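One structure is given here, and the rest of the page talks about it.
For this view, one protein chain was removed and the others were kept in their places.
The first chain written gets the first letter, and so on, giving A and B; residue counts start at 1 in each chain.
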Amino acid sequence: MASVTPQRVLITTPLRWIPDTFDFSRYGQIFNGGADSVGATFRAAMMNSAVVAVGTVSISMVVGILGAYAFARLRFRFRRATLMIFLATYMLPQIALLIPLYLILNSLGLLDTTTGLILVDCALVIPFVLWILSNYFMTIPDELEEAARIDGTTRLGALFWVVLPAARPGIFAAIMFSFLLAWDEFMYALIFTSSDAAKTLPVAISEFAGRYTTDFGLVAAGGILAALPPLIVAIIFQRYVVSGMAAGAVKG
Amino acid sequence: MSVASVKTVEKSEMHPAQSGKPAGPRKREKQGRLAFWLLLPAGLAVFGVIIYPIFRTLIISFFQVNSALATDTPFVGVDNYVHVLGSASFWESMGRTLYFTLLSTALELAFGLIVAGLLNAKLRARWLFRAVVVIPWAIPTIVNAAMWKGIFSAQYGALNALLTQLGIIKEYQAWLGDPTTALNMVVLADVWKTTPLVAFFLLAGLTSIPAELYEAAKLDRARWPRIFRSVVLPMLVPSISIVLVLRTVEAFKVFDIIYAMTRGGPVNGTQTVAYYAYTTAFSDQNFGVGSALSYIIVVVILALSAIYLRLLRRSEMSLL
């Protein structure tokens, strides 16, 4: 319950303390502002964020599903060690990688591009996807797959036609997690992007907040818009999250 | 997180072997090859990006590097590590980070449990309630930070207005103006954002508790606190341990919310160790020391995770 109140306070703040005339002008500013305006930057950032998040989620999901299947269904040497290494990357603070990554991205010409950001964000997101999905895949009874394979389906075929449909909650949970992670990522975006060509929303908003420190209305308007896409994703997928995790990650 | 989930994986590793036919060496090798190809894309995407930076940074941590363009970089062995471990500001930021980590994780667990309990209750508009709870989690950290900065603002903040109107405080306070208060306020902002995530993890654990267990407990005429202690809590241990490790790692690396809310001030009062590493490396251009710092962070995170898991396993609620 407490989590609801501050949100409402945020929305009512500009109404209560700043005259009404400001209200929608901020949104207008963001949507209609011409070149070089706050609005232009914001719209560009929104687009970049969307590209980065969608790109990251799609790559991570494809790659993650394949990997998670291997972890869940196949027996091979160093299986545990490999999974462990994947998960351990999560403990690395991003600062530890910044400068060398900057150099790599630069030599590939990927600095200040959404492609570059997608690349580094995938490295953050994939371990998560592997973890959620491999746990979920394990809860799907082997018999389903066995039956399909007796009918002559290959392993990959079974993965697509049997395991994936059965793992829908887990997959939705993974999509939601990775989308939120990618949308929220700040440090890489701060260092690796600088212009409207690739700057994502968190970076743009931190600049807003710096320039208009006391114009909370504008920050709030921008913030609400920035929060909308992840909110929509979260509200659509939230019910799968519980079942996705209940069956998978938590119970094992 | 890693250790916890590997544990769960390990447990269910028996699964394929049990249900499938005993795997012969040839079959196993074939599976190994398939696994290799299936994992290759993930491996490329993750390690292709990080493996070189990891070693590069490790190496830099043994050199004195004062500029991103330095050509004269003497090898200094473990001097950077010695320097960090001997500096008062490192230990102060470490202390603050521990405080931040423990307090925020504890609060998130406590609130998370309550919210999870409420979410699990059979209410009519449950889906709506869940959708509302998910909101703070979906709001980007930077937006969240800006929003709380606004709420705490000394001149226009909602918190000040609210407390004054309620007659709790007489004068507007600069909530981010005192180092200790500021740190607590950052914790509050972090807790607000992360509690839903924790709640969902715990809820996942709650829903997997079989109804019969409650029934049985009720038959024994156990009271709620007892049911909670002897039925719910033990069943939640796996989710709690995952949440603990996950949140500890995250909280220890905390950077963005600090950057957006306080930039480490006032009086370094909110300077966590990750932020300290960032300033050391990039503002002071002391890359050697900064790299050493980030490796120390990794070691501490590893150690903390290990301690948590051991404690949880030792306690009587051992379900791991």
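General remarks:
Quick note on the criterion: a contact is a pair of C-beta atoms (placed from the backbone, for glycine too) under 8 Å apart; a residue touches a chain by one contact, two chains touch by 3 or more.
Rule of thumb we're sticking to: contacts and distances are computed from a predicted model.
One chain of this complex is left out of the view, and of "Transketolase family protein", "tRNA modification GTPase MnmE", "Extracellular solute-binding protein" or "Branched-chain amino acid ABC transporter permease", the protein name its UniProt record gives is "Extracellular solute-binding protein".
Within the whole complex, the absent chain has one touching residue among B:L113, B:L176 or B:A204, and that is B:L176. When the omitted chain is restored, the residue from B:I51, B:A216 or B:L311 that touches it is B:I51.
One chain of the complex is left out; on subunit A, the residues touching it are 36, 78, 81-82, 85, 98-99, 102-103, 106-107, 111-112, 190-191, 194-195, 206-207, 210-215. Even with one chain removed from view, subunit B keeps its contact list with that chain: residues 36, 39-40, 43-44, 47-48, 51-52, 55-56, 58-60, 63, 65-73, 154-155, 172, 174, 176-179, 262-268, 279, 282-287.
The rule is simple: only the chains that are shown with their structure count from here on.
Rounded to a whole number, the gap between the C-alpha centres of subunit A and subunit B is 17 angstrom.
Those residues of subunit B that touch subunit A in the shared complex are 1-2, 5-13, 15-17, 19-20, 23, 28, 31-32, 34-36, 38-39, 41-43, 45-50, 52-54, 56-57, 60, 68, 111, 115, 118, 127, 130-143, 145-151, 153, 155-156, 158, 161-162, 192, 195-196, 200-201, 203-205, 207-208, 238-239, 242, 249, 253, 255-256, 259-260, 274, 277-278, 281-282, 287, 290-291, 294-295, 297-298, 301-302, 305.
Contact residues on subunit A toward subunit B in their complex (touch as defined above): 1-4, 6-7, 9-10, 13, 16-17, 59-60, 62-64, 66-67, 69-71, 73-77, 79-80, 82-84, 86-101, 104, 119-120, 122-123, 126-127, 130-131, 134-135, 138, 142-143, 146, 155, 180, 183-184, 186-187, 190, 201-203, 205-206, 208-209, 214, 216, 219-220, 222-224, 226-227, 230-231, 233-235, 238-239, 241-247, 249-252.
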